[in-house]
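Heads up, one of the protein chains got dropped from this complex, but the rest are sitting where they should.
Up next is chain A:
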Amino acid sequence: MTGALLSGTGITKSYGATPALRGIDVTVGEGEIVAITGPSGCGKSTLLHCLAGILRADEGSVVYREQDLSLWSEASRSRLRRTEFGVLFQFGQLVPELTAAENVALPLLLAGSGRRDAREAALGWLARFGVADMADKRPPAMSGGQQQRCAAARALVTGPRVIFADEPTGALDQLSGEQVMTAMVQAVREQGSAVVLVTHEAPVAAYADREIVLRDGAIDPSGIGIVG
């Protein structure tokens, strides 16, 4: 690890009266892959959403490259996610009415790139993930694994510094899950991106450099995770 690229300090978040996170401290270094693991309902996804600026923490701060994201507006955080972050979820991330190439090109198009340049970049990333032949297909015509590889390509198309992946293989069979993870890890290693990976699957967590275990909204001090 070469210094903290992203850090969260004292992150606390509640949903109504239900506490989800209780003062979590976490750091992610440049190019580091960090897995957040723990049982269902322990706050893994909430922590990832707070770190990605999708949710605002009730207390504590999230600092990215010495900038406190909790002070940023929603629009500024959206722009940050489009340019510096990549987001990969389990479900519902591709726009069903757009083709695979358009979906991958979307962050570039929203940032103001021309259609031709954006499509070329998207086709390159689709090829790296082995789904170039799906470029003009819409998500409903693709398998779950193909959709997830498109979503991974979209998360990486802007050359982000940090990828946030929330159960990226949760809806896939083991083989498809391995293909997605292998392709993604290879791409982020080449690109030097950091990854914050939420998972409850040991084979997926094994791709990480470091594992953070959550229990009941706090970091488990025993540190005994799902990776042996």
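Keep in mind that, in the parts below, a contact is a pair of C-beta atoms (placed from the backbone, for glycine too) under 8 Å apart; a residue touches a chain by one contact, two chains touch by 3 or more; residues count from 1.
Just so we're on the same page, contacts and distances are computed from a predicted model.
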What is the protein name, per UniProt, of the chain that does not appear here: "Cytochrome c domain-containing protein", "Outer membrane lipoprotein-sorting protein", "TonB-dependent Receptor Plug Domain" or "ABC3 transporter permease C-terminal domain-containing protein"? "ABC3 transporter permease C-terminal domain-containing protein"
Out of A:D25, A:D68 or A:E97, the sole contact with the unshown chain comes from A:E97
Looking at the full complex, which residue from A:R115, A:R189 or A:R215 touches the chain that isn't shown here? A:R115
Of A:R81, A:R128 or A:R149, which sits in contact with the chain we cannot see? A:R81
List the residues of chain A that touch the chain left out of this view. 49, 54-55, 74-75, 78-79, 81-83, 87, 89, 92-98, 102-103, 106-107, 109-112, 114-115, 154, 158
